[in-house]
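Only one structure is covered here, and it is reproduced in the block below.
Subset of chains shown; positions unchanged.
Order as written gives the chain letters A, B and C; numbering starts at 1 within each chain.
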Amino acid sequence: MDALVQHLERLLSQRVELHLKDHRTLAGRLAGLDEHMNIVLEETEERTEAATRRLGRVVLRGSNMISLTAPGAPGRSP
Amino acid sequence: MDALVQHLERLLSQRVELHLKDHRTLAGRLAGLDEHMNIVLEETEERTEAATRRLGRVVLRGSNMISLTAPGAPGRSP
Amino acid sequence: MDALVQHLERLLSQRVELHLKDHRTLAGRLAGLDEHMNIVLEETEERTEAATRRLGRVVLRGSNMISLTAPGAPGRSP
């Protein structure tokens, strides 16, 4: 079951988007994460329907996250 | 109680569908998962009633998932 | 406290019904489970008030389950 950890470590230092339960999106460089999905982002931008603002370094408690997408990752398409 | 882990590992690299609490479906290739049902999908498509869009690689926090189905798996029928 | 594990393992490969918090019932052959009540069913049928449909192999995240019944198990009656 190490497959998950290996995939997550491969995402470190990449730009990712976090989709939160409160409908915000956080976009930034993935600097750290653990199996609770606690996450550290750097160069973070918070995006809501109303506005975008710079937040610097952000630690997100995993329980507030729905999913993380890595748009730049080489997702092979069929 | 290793029966669960063995079944899950057999699903790795297969195409699966995740049914989420927020009524979205994510369809993709299962690239990783753990016992919290944290999941990594590749070549992911998000399907809602309104639309379908490509998401690339997605890490889903397990607490947002209801179930995972593997339609292509050989489910013996009575 | 191993009594629980032994009882659960005895149910493996039997036909069971899962009663979910969202009022669905999943009926199938129990292929795997763990102490979080994460469950793998094979030959699964989903039953709602409206309809029944075949799902093949299903992995259910335990937090969505209320209870599992094994109708065919020899429940001694008083």
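Structural remarks
Just so we're on the same page, contacts are C-beta pairs under 8 Å (C-beta built on N, C-alpha and C of every residue); 3 or more make two chains touch, one makes a residue touch a chain.
Just so it is clear, the structure is predicted and the values come from calculations on it, not from any experiment.
Copy number for the full complex in this structure file, with 3 chains shown: 7.
We adopt the following convention: only the chains that are shown with their structure count from here on.
The mean-CA centres of chain A and chain C are about 34 angstrom from one another, to the nearest whole unit. Shared interface positions of chain C, defined as residues touching 2 or more other chains, are absent.
Only residues 5, 8-9, 12, 20, 22, 26, 31-36, 38-40, 42-44, 54-61, 63-64 of chain B touch chain A when the two sit together in their complex. For chain A in complex with chain B, the touching residues are 1, 3-8, 11, 35, 37, 62-63, 65-73, 75-78.
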